[in-house]
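With one protein chain withheld, the remaining protein chains of the complex are depicted in position.
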Amino acid sequence: MVAMILDIGSWILLLTGSFFCLTGGLGLLRFPDFFTRIHAASLTDTLGASLILIGLMLQVDSWLTFVKLMLILLFSLLAGTTASHAIARAALKSGLRPLTAAKLAQQRGESSSKPS
Amino acid sequence: MRHILALSTMLSAFWLVNSGHYKPLLLFFMVVSVLLVVGLCHALDVVDGESQPLNLTFTIPAYWLWLIWQVVISNIDVARRVWMGVDSISPQVIMVTADQKSDLGIVIYANSITLTPGTVSIDLEGNQISVHALTEQSAADLLTGEMNRRVCRVER
Partner (left out) sequence: MFAATSLALLVVMGLALARAFGGPTLYDRILAVNNFGTKTVLLIAVMDFLGGRPAFLDIAIVYALINFIAIIGVLRFFEYSTRKDVEED
């Protein structure tokens, strides 16, 4: 009985995680410029990865495996944010500017503030 | 001293979890390698309150819970925007001020901003963080300063 509930819970988590990963991958292709694509990538890195790993955690048979999955989860959260920030900062320093122009700027009038 | 002890405990736990074997010989190797790494870190002078923030031990779990909740909410929002298409987003760059007293607090704040989908910190100068926000809503949420206040409370 308990095993069945765990199984169903882990299936739901795995499916939701896959859905978020797919959404992130789609956003990576759909969004118009580099800085918006970071948001799509962080979508798969945070909730997508967490849900899949937690789903796997419900299926483990030894606590060692559980702790290893936990380590992967913690590390991917930490490294994901650091890598996102590093890529965004490097892009900014190399002269790439966020897209606020074109039709998006027409709606707004002007971009709110320019990064130095 | 506290920090060296904390680092040794962390490293030993990491070794035990990753090895899974508890024979005397392997435990001996564990002690040797932990001593080596702690010695190296001590020589590099990186064992201090910044790499081992022990004073945050009791205040940070509550913040983590709140942060996880924020991450879930903003994930759902961003996922909706992906499916709705390009017309639903309005990217913009805003500046926020970090009120934390220590560098560590500012780093926690900036990393929390990046961890939440919809907002990415792209530059940091002094205590001014440039944030790229995906939508007006996510920018407005950040500008209310709730996350800033909560990180300040963690730091204390």
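For clarity, chains are labelled A and B in written order, and residue numbers in each chain start from 1.
Definition applied: contacts are C-beta pairs under 8 Å (C-beta built on N, C-alpha and C of every residue); 3 or more make two chains touch, one makes a residue touch a chain.
Bear in mind that the values here come from a model prediction, so they are computed numbers and not experimental data.
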Interface partners of the hidden chain - shown chains only, full complex considered: A
Residue ranges of chain A at the interface with the undisplayed chain: 10-11, 14-15, 17-19, 21-22, 24-26, 28-29, 34, 37-38, 41, 44-45, 49, 52-53, 55-56, 59-60, 65, 68-69, 71-72, 75-76, 79-80, 82-83, 86-87, 90-91, 93-96
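Going forward, only the chains that are shown with their structure count from here on.
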CA centroid of chain A to CA centroid of chain B, Å: 15
Residue numbers on chain A that touch chain B, as the complex places them: 20, 23-24, 26-27, 30-33, 35-36, 38-40, 42-43, 46-47, 64, 67-68, 71, 77, 80-82, 84-85, 88-89, 92, 98-100, 104, 107-108, 111-116
Complex contacts: residues of chain B adjacent to chain A: 17-18, 20, 71-72, 75, 78-79, 82-83, 85-86, 89-95, 110-111, 114-115, 117-118, 120-123, 125, 130, 132, 134
